[in-house]
Structures are given as structure tokens and as C-alpha cells.
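All protein chains but one are shown in place.
Then we have chain A:
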Amino acid sequence: MTEQQVAERPTAPVSGDGGSRRSPRRLRGDDSSHARRPGSGFWVKLALVAIVDALGVYGILTAAGVHSWWIVASLALGLVIVNWAYFSRRAVPAKYLVPGLLFLLVYQLFTMGYTAYVAFTNYGDGHNSTKSDAISAISAQNQERVEGSAAYPVTVVLDGGELGFAVVQDGQAEVGTADQPLQPLDGATVEGGKVTAAPGVEILQFAQIAQRSDEVTQLVVQVSDDPADGTLRTQDGTTAYVFSPVLKYDASTDTFTDAKTGETYTPSDHGNFVSADGDVLQPGWRVGVGFENFTALFQDSRVSSLFVQVTLWTFAFAFLSVATTFFLGLFLAMVFNDPRVRGRKIYRSLLILPYAFPAFLSALVWKGMLNTSYGFVNKVLLHGASIDWLGDPWLAKLSVLGVNLWLGFPYMFLICTGALQSIPGDVMESAKLDGAGPFRVFRSITLPLLMVSVAPLLIASFAFNFNNFTLIYMLTGGGPDVVGAPLQIGSTDLLISMVYSVAFESGAARYGLASAVSILIFIAVGLISWLGFRRTRSLEEL
């Protein structure tokens, strides 16, 4: 349930620099001897940096091979910084900071930046690539084989250094190139309907054709002087068919024209070719759409009806999850903190067990146990009752909270146990001497002191549960669905799973929308956490 706890543990900076263990002043002292007799640490450092350099150079070479100049530049910069940091004597702090900073850049800042970038585009199904890709895909998809035309066994030839097709039509061998429509080829040898030899042209073997794959598949030879008769094309280098384009691209006007209807399609702001009537050609391409993704969720009439309900439930779920797990964990921690309880260690280890299972696994197991007809809960615990735990809107909400309680209380139990043991015993004793009862001690001494160390973790837990996608997705899938709702949104859907449903399960994938809304959710959670942390500061002043 709570990864953040792990993340908070400070990690020791990794440094391959044995020499830096000495203080800078001392280094300067025996400068000359150090340079002459480098210690073993220096060799370790040299080897490690050499490995990093080798990997970096390999990366630069391969990235340059595929013309990814951004990656070349950032890798080169990274290498320069690493080498400077570890071989300069003045860069002692950098030796500790550089690895962390580089990883921070790659894994945090780049990802955040990329998410923000995607949020402002219409990236998703139908807008997957660049405009030139879209143009070539539309052209390729809209070639129609001329009805009733034959399949030509084709010979790929070099005619005066230019690629061409040689075919046999009505017993007559003919040859043509990109600029030259089919014309008779005299003196050609024809075997099995295929030109096998001809004077003046070089016949390409299959292996040669395969090497010039791109040129051959893109070669278009007109059947006759009249372009309307269609063009010969081949996909496999052995058979050609006569095609006529349904849609034709004109680079000068940047439009597609339908050959039959004459309808023109012009590029729109949203990355599609659109006709005057509003017909849209697929695929489109990626373009920036400004803040559209951020407002789309609120403008979609299908979403707005469910939005309030889902938001309320998200807050209720996050708050109740924290509250229930905290109080159960605290209660158990106090019980097992009492020295009169025997076998405390065994109990404590057993109680931590749910925390040791992966949450998604537990959620799946619970899903099975809560099945109406076959689940363990109904069949064994309730002697064959048929309670629809996950099918009834309110029971499903209750089940989700219950399962999350089971998953989450060990964490709270752990941190409360730790915090309780750090409360000084003399404070308790003096409270008792002053005549305070157990409840009074709890309310006025234990809880406030506990809150000082635990409150920040409760806020973190709230933020985590606010986005607890795994539990909802695995346990109920957001269900049970609101009957007749226009989207796949159910009574246990949180904001994050609702976004998943809208962006990925309602037809086409919409990465732009998903990025934008996850940024909005981040802002909401960040704001709540910030307010929460400000409040906890007042606790510390106790």
C-alpha cells in the first residue's frame, strides 16, 4: 500500500571515487606524491568511469546512427559532466551529487516534461505520428485495384540505369519506367508469361530487387499515356497489379482529392485532412491543441453527469481509508505495546503479513472470496448466504473500504508501534500521577505526541489512496456499473480509474487527455498535501 515509506529512506550516495574520502586539504598537501603514486581507489575510479564512458560512447554512436540528435547531445553533455566531476580535484561536492542529479533529470524531470508536452498534443489513436507518415499511409490505403484487371507477372529491369517494370500484355512484351509509360519492348524473350531476357535492359534477380526494396515498391509505372488507365505497382517484386488511386495527394496545395467525386480534403488545426462536408480521413497526425485536453473532461457531456459523484467518492474513499486503517493500526499498536500481553512478537509478525503480500494479488484473492455464489465469505463464513458484495453499489463501496483496511492497517500498525515506543515513559507516569484516566492519557498525551511524527505519513497515505488505481482496478474494476451510464464508470471508480476508463476504454486511446488529467490530479493532490503539511507544522509546536 505505501511505497512512499520506502522512498523516504535516504540512500547512500554511490561514488566510485576512493580518493575523495580524504579531505580536500590533505589532498592538496601531498599533491605531488598523489599524482605519482595513485592509490588503489584511483584505479577503481578509473575503471568505473571508463565503463560509463564506454556505454556513453556506444549510446552516442547508435543514437547518431538513427539521427536522434537530442539524445546525442544530452549523452555527450552527461559524459562531459561525469568526467569533469570525477577527475577534477575541485569538484568534491559534485562527486556525490552528479549521479543522483543525472538520474533525477532522466527519470523525473524528463518524464514530467514529456507528460506535460503530451498533455498539450492530441497524441492517441488516429493521431499517432507525423504528418508525412499520415500522408503516405492515406495514399497507400487508398489505392484501388482496377476492377477486372489482370495480375501481371512482372520483371524488374534497369532501363538505361533507371528502374522499370517489364510485363507481357496480350502476348506483347512491354517495358516502362517512372517517367515512361509502358511501351513495346522488341526482341524480348518471354518464358511462362514473364520477360526473361531483352536487349538493352538489365534484368534484376530477386536478391537485387530485395536490396532495392524501397525503390521497387514505390515505383509507379503508367499503363498508358492516359493516367486514368491506372498504374502498375508491385509489392513482392514478382507480381504487379494495375491500381488507380482513390485519393490523390497534391504537395503544392497540401490537399487530398478524391478521384471519383472530386472532393478535396484540406489539413485542419486538429491534425486531420477534412473535406468541406466534414468528412475526416484517417490516420491523422500529432499536433498541439493547447489547453483543449484540460477542458475536454469537463466539456464531455457523458462525463459531467458522473463527475461529481466520482469526485465525492474519491475524497470519501481516501479519507475513510486513512481513518480506518489508522485507528485500527493504532488500536492494535497500543494493545501490543502493553507489556502484559504475552507472545507480542508472534502477534506482531502475524499482523504484518497482509503488508507483505503485493496489493494487486491480495485484491484478486479478495475478489474471489467475495464472489456471490462461490466466494469463501458467503459460502463458509455466512453459511451459504447470497450477498452480492461486489455487485451492489453500496456494498461494493463497503467491500472496497474493507479490503483496503485489511491491506493498509499493518503499515499504520508499524508506524504507530514505532512512534509509541518513542514517547518518553516519564510523561505518561506523571500524567497518571496527576490522576488522568487511560482515556484522558490517550487523548491528551499519547495522541498529540503521536501525531507529531505520524501526521505527515497520514497525509502521504491520503495522497496514495487518492490515486489507488491498483486496488479498484483489481477488485471491482470500478464496478458495479451505473446502469445505463454512457461511459464505463461504476460506483467504486476513483478519479484516476475514471480517467483511465475515459482515455483508454472508451474507444480510442487518448494519451494527450490522459496526460492532461493526470497533471490536474497531481495538482489537486499536491494542493491538499501542501495544506496538510502546513497544518502539521502547528502540531510540532506542542
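Keep in mind that, in the parts below, a contact is a pair of C-beta atoms (placed from the backbone, for glycine too) under 8 Å apart; a residue touches a chain by one contact, two chains touch by 3 or more; residues count from 1.
What we mean here is this: contacts and distances are computed from a predicted model.
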Complex member absent from the view - protein name from UniProt, among "Dimethyl sulfoxide reductase subunit A", "YdbS-like PH domain-containing protein", "RNA polymerase sigma factor" or "Carbohydrate ABC transporter substrate-binding protein (CUT1 family)": "Carbohydrate ABC transporter substrate-binding protein (CUT1 family)"
Residue of A:42, A:315 or A:469 touching the missing chain in the full complex: A:469
Given A:216, A:306 or A:403, the one touching the chain that is not displayed: A:216
Chain not shown: contacting residue from A:82, A:98, A:134 or A:416: A:134
Sole contact to the chain not displayed, among A:99, A:227, A:391 or A:532: A:391
Contact footprint on chain A, counting only the chain that is left out: 59, 62-63, 65-66, 68, 71, 106-107, 110-111, 114-115, 118, 125-126, 128-130, 133-134, 136-138, 140-141, 143-145, 151, 205-211, 213-214, 216-217, 235-239, 241, 282-283, 302, 371-374, 390-391, 467, 469-470, 473, 477, 479-481, 483-486, 488, 496, 499-500, 503-509, 511, 514-515, 518
